[in-house]
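Every protein chain except one is present and positioned as in the full complex.
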Amino acid sequence: MKIDKFEKRVLIITLSVIGLFIFSLLYAKNKYQTDLPECLPYNKVYTEPRINKLDSTTYQVFSVASMWQFEPGEIYVPVGSEVDFYLTSKDVVHGFNIAQKNVNMMAVYGSINKTTVKFDKPGVYDIVCHEYCGVGHQSMRAQVIVNYPTAK
Amino acid sequence: MEPQEKKEKFIPTGAMAFFIALVVLSLLFWYGIYSLMIERS
Partner (left out) sequence: MQVSKTFKRIIYLELAIPVALLIIGIYHGLMQTVYRAGVLHQTSFLKLDYYQGLTLHGVINALVLTTFFAVAFGHATMAFYFKKEPNKKLMWLSFWLMLTGVLLAAATMLMGKASVLYTFYPPLKAHPLFYLGAALLIVGSWVPLFDWVRMYNAWKKENPETKTPLAVLGTLINFIIWFMCTLAVAYEVLVLLIPWSMGWTKTVNVNLARTLFWFFGHALVYFWLLPAYIMFYTILPKVAGGKLYSDLAGRIALFLFLIFSIPVGVHHQYSDPTITRGVKFFHGLLTYGVAIPSFITAFTIAASLEYAGRKRGAKGLFGWMGKLPYLNKDKYLFGYFICGLILFVFGGVTGIINSSYSLNNVVHNTAWLPGHFHMTVAGPVFLGIVGMSLYLYAGMSGKKIFMPSVNAIIPYLWMIGMLIFSFGMSWGGLRGEPRRTNLGISYLNPESAQFRPDWVPTTTIALLGGFIMFLAGMLFVVVFFGTIFKKKTEEGQLDIPVAEAFHDEKRVPLFDRFKPWLAAMVVIILLAYIPALINVNKNSGPGAPRYNIDNPMPVENKTETVKP
């Protein structure tokens, strides 16, 4: 079967570009821990909203999304903290997006999502719901307030 | 209707150049978002 030599070159170039992308993604995963959210099996222990401080720079946030808020709505952590976010929904599907930190998860009833973030810089980080969840969707927003340990 | 020549000469150099430009554009956009991802990690 004769395939045109230019079409062959196009195929080779395309496969090389794909290979480059795959390598780059694996490299970033290894060096910067960039990855998709972690998959956990359902457990109702994650359905109670709360914040656990494990030590001065390690926190667990159990976030519960519902129509039309996140609980907890304000999360205070010191600069340099590593935070594990566990996420579920009490009702419909919601989104959970902290844009400046690559946090992008869906909150789904009967399921648990998880991601880990290191907050190196102080500031107020919006948690935006970015999946339509009914008439109050555009008002659904929480915040992570990251400040120096001495400030309160 | 012109008669079909036995061996019509046509080398798609322009299409190849366009394709390379398309690949370069893809790389620029892709690595742009990639560096944004790393910056935010």
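The chains carry the letters A and B, assigned in the order they are written, with residues numbered from 1 in each.
The working rule: a contact is a pair of C-beta atoms (placed from the backbone, for glycine too) under 8 Å apart; a residue touches a chain by one contact, two chains touch by 3 or more.
Note that this is a predicted model, so its numbers are computed, not measured.
S.K.: Just checking the interface: what residues of chain A touch the absent partner chain?
M.R.: 1-4, 6-7, 10-11, 13-15, 18, 21-22, 25, 28-29, 34-44, 66-68, 87-88, 91-93, 95, 97, 99-100, 102-106, 108-113, 126, 128-135, 137-139, 141
S.K.: Against the chain that's been left off, what residues of chain B make contact? List them.
M.R.: Looking at chain B, the ones touching the missing chain are residues 8, 10, 12-19, 22, 25-26, 29-30, 33-34, 36-37, 40.
Please note the rule applied: only the chains that are shown with their structure count from here on.
S.K.: Centroid of chain A to centroid of chain B, CA atoms only: how many Å?
M.R.: 34
S.K.: If you look only at chain A, which of its residues touch chain B in the complex?
M.R.: Where chain A meets chain B, its residues are 6, 9-10, 13, 17, 20-21, 24, 28, 32-34, 100-102.
S.K.: What residues of chain B sit close enough to touch chain A in their complex?
M.R.: Contacts found on chain B: 12, 15-16, 19-20, 23, 26-27, 30-31, 34, 37-38, 40-41.
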